[in-house]
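One protein chain is absent from this view; the other protein chains keep their places.
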Amino acid sequence: MQIGLVGLGKMGGNMRERLRNAGHEVIGYDTNPELSDVKNLVELADRLAAPRAVWVMVPAGRVTQSVIDQLGGILKPGDTVIDGGNSRWTDDEKHAEELAKRGIGFVDAGVSGGVWGLENGYALMVGGEKEHVDRLKPIFDALKPEGPYGYVHAGKVGAGHFAKMVHNGIEYAMMQAYAEGWELLEKVPSVENVREVFRSWQEGTVIRSWLLDLAVNALDEDEHLDKLRGYAEDSGEGRWTVEAAIDNAVPLPAITASLFARFASRQDDSPQMKMIAALRNQFGGHAVEKK
Amino acid sequence: MQIGLVGLGKMGGNMRERLRNAGHEVIGYDTNPELSDVKNLVELADRLAAPRAVWVMVPAGRVTQSVIDQLGGILKPGDTVIDGGNSRWTDDEKHAEELAKRGIGFVDAGVSGGVWGLENGYALMVGGEKEHVDRLKPIFDALKPEGPYGYVHAGKVGAGHFAKMVHNGIEYAMMQAYAEGWELLEKVPSVENVREVFRSWQEGTVIRSWLLDLAVNALDEDEHLDKLRGYAEDSGEGRWTVEAAIDNAVPLPAITASLFARFASRQDDSPQMKMIAALRNQFGGHAVEKK
Amino acid sequence: MQIGLVGLGKMGGNMRERLRNAGHEVIGYDTNPELSDVKNLVELADRLAAPRAVWVMVPAGRVTQSVIDQLGGILKPGDTVIDGGNSRWTDDEKHAEELAKRGIGFVDAGVSGGVWGLENGYALMVGGEKEHVDRLKPIFDALKPEGPYGYVHAGKVGAGHFAKMVHNGIEYAMMQAYAEGWELLEKVPSVENVREVFRSWQEGTVIRSWLLDLAVNALDEDEHLDKLRGYAEDSGEGRWTVEAAIDNAVPLPAITASLFARFASRQDDSPQMKMIAALRNQFGGHAVEKK
Partner (left out) sequence: MQIGLVGLGKMGGNMRERLRNAGHEVIGYDTNPELSDVKNLVELADRLAAPRAVWVMVPAGRVTQSVIDQLGGILKPGDTVIDGGNSRWTDDEKHAEELAKRGIGFVDAGVSGGVWGLENGYALMVGGEKEHVDRLKPIFDALKPEGPYGYVHAGKVGAGHFAKMVHNGIEYAMMQAYAEGWELLEKVPSVENVREVFRSWQEGTVIRSWLLDLAVNALDEDEHLDKLRGYAEDSGEGRWTVEAAIDNAVPLPAITASLFARFASRQDDSPQMKMIAALRNQFGGHAVEKK
């Protein structure tokens, strides 16, 4: 099948390769001419036979909005746009509506797999109307991992990004779970081989997982993680997960704790703990640490 | 190798079977004569050639204490007791000291695997002195899963149960992670196939794990878990994990949130939320729900 | 001073009374003709001499938006609108811009005090440009409590509602603090007089506060709160506080825990805890409670 692919960065570039390996014809566009197969989006559209499918794989927010706006002016009725970036699910409905006015279909695809996707395949969570999704099946089949899993048509427009967002929220709390356990084990003198404890957990335990395998890899590179700072970014999807929970009055204590731990990790000093220190000093004459 | 096994319940019984399948001679004792191979602990000791190894697999706390006390009076210098139950790591050092006075070795073994252990093997986390642990290697090899993982000599006496305890703490937070994500997905109308989203995650995602596989099994039996109450016991090890964290000044926000969610799940009504309702009514005249 | 007041419900009606008691001329409008001094907003504007000040005290969101839209069409350059409702601070900037196009000033006022405000005065947190705020000083002085506190010009447009929102977030966590402590005291048999413990705390302790006084009032009415359900609404401002924290990468663990506790209090059964129960059953054969 023929597909246009906009955005050929680390993810998009690997996806182009995986699609071509599967025998699909991919016309890629990127603002970096060294990566791009065409000069611009108009040429991209010209190179594709109708009905076209164009997969957008660019940063969420303004860049995605801009590409979708442009494609709305270039594509024709019957064509389909797939947003495979990390867009917020609330954007999807807007994009679908705008494109629908011109007869263009819209599908949102949450994509997981990171740097391992080229080789192992990308897990895909897809939202959109059945007619648009079904037509893209060969593309999804090529991108997804082999075997029965790794692909789902999750529901209506937005459901793909929503499912991927929740996936990331769960990911935050799972990472936090291992991280908390690791810190506690490292703290206790009687446990002499924390790395080997983690390694042993890879079989026969309730907590075996791919993330655990990665933790062992990391500890094999740096047994006590001495070379790292305890500093963690967050990508936006954890925040959106908590916001979606608030909108729906769903309590998410573990996922939210994991997000807040990342916020705190990025502070050189904690303003709120200054206030705690100040209050302790006020009522108890407790010593405070001056800068 | 020859071994005595005290406690032939669900776990102990399956372990006896797995050890026998591996060619070991197991003399089992249980207070239930239908399960037991011998009449009492004295006969158990008589049936084993010195130096003896006796694996204790009974409920943590008083029952374990009583069995170890009795074995201390029956066994001889050079023998070894293994506590494979869910004992608190703080008990291990006491048990080791008591037995050491009589020249008897002590090894603590945290055992994971549940109902799946007979077939797949039990993950073992072991604490104790090298000389005691090494002698039991054939037993550990028979119990553990095949392959390179599933067994660790974690450190000194207590380290095995400590590692198993932290394993369970991590388990609590991982379960909570999936549970929070599942509730949020179920709440949002655009996601029409939550079970299929979970199923799809089993390959290619960052959050694939054995617990995720189990979640899919559970959803296949009861798609929306309509037949269950949201009521969850806790086994003690989650509590001990938080207490160990407090002793060591390690923050465990996600694991603790998971423990507290279980506490709350078992309350018919929440006293603390009655106080919240009462206060809202006092200052704002907000309506309260009367019983 | 002369002022228009739109919205004469529980809050607005009491504020009209407090303003009149202080000698101000208040023209009130409400959709309920029994409460209203005028027939409509046009008549309200006619009854006020320029430059007019109109205080809007209606439900946040669409109702506030509609009233401000109407006032934008009726009022004249030099007039000022005050939004004293529980609007989200993000709405304030929009309202200020819309009104500024017509030369009308805008001030946002967060108001605390609930049913006690008529007698004790209302704490006011005000945002807006100095020229607009200063002109309204006599009104603020009449509404605020006596003494040096209870009024602040917090900053630019939006700062008043933002400060009030954070006030409510703090309020959530303070209420939760007392509620958690109360539940724990009630649980322990050796503490025989929990209500008297709370009462005693009203002097000489670190935790004495107005909320504590209210808790004692509530316990005097119903010593163990037996007549209440542990069910608590949330008003929106707690949610916005957490969202603002997420936008600013500020960790708010205690405030967020308090919000989530309210969410959970309103669930008849917890979907996430069903998943926990299901997983425990899958791996451990643990009994589950069926419905």
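Labels A, B and C are assigned to the chains in the order they are written; within every chain, residues are numbered from 1.
Note that contacts are C-beta pairs under 8 Å (C-beta built on N, C-alpha and C of every residue); 3 or more make two chains touch, one makes a residue touch a chain.
Not measured: the values here are computed from a predicted model.
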item	value
Residue among B:69, B:97, B:243 or B:269 that touches the chain left out of view	B:243
Touch residues of chain C, complete complex, unshown partner	89, 112-114, 117, 120-125, 127, 144-145, 147-159, 162-163, 166-174, 176-178, 180-181, 183-185, 187-193, 196-197, 199-212, 241, 244-245, 248, 250-255, 257-258, 260-261
Chain A residues that touch the omitted chain in the full complex	10, 114-116, 175-176, 178-180, 182-183, 186-187, 211, 214-215, 217-219, 222, 225-233, 253, 257, 261-262, 264-265, 267, 269-286, 288-291
Residues of chain B in contact with the chain not shown	206, 239, 242-243, 246, 249-253, 256-257, 259-261, 263-264, 266, 272, 283
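Definition applied: only the chains that are shown with their structure count from here on.
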item	value
Chain closest to the middle [Cα centroid of all protein chains]	A
Relative to chain B, chain with the most remote C-alpha centre	C
Chain A and chain B: spacing of chain centres that average the CA atoms, whole Å	33
Where chain C touches two or more other chains at once, by residue number	253, 257, 261, 264, 272, 283
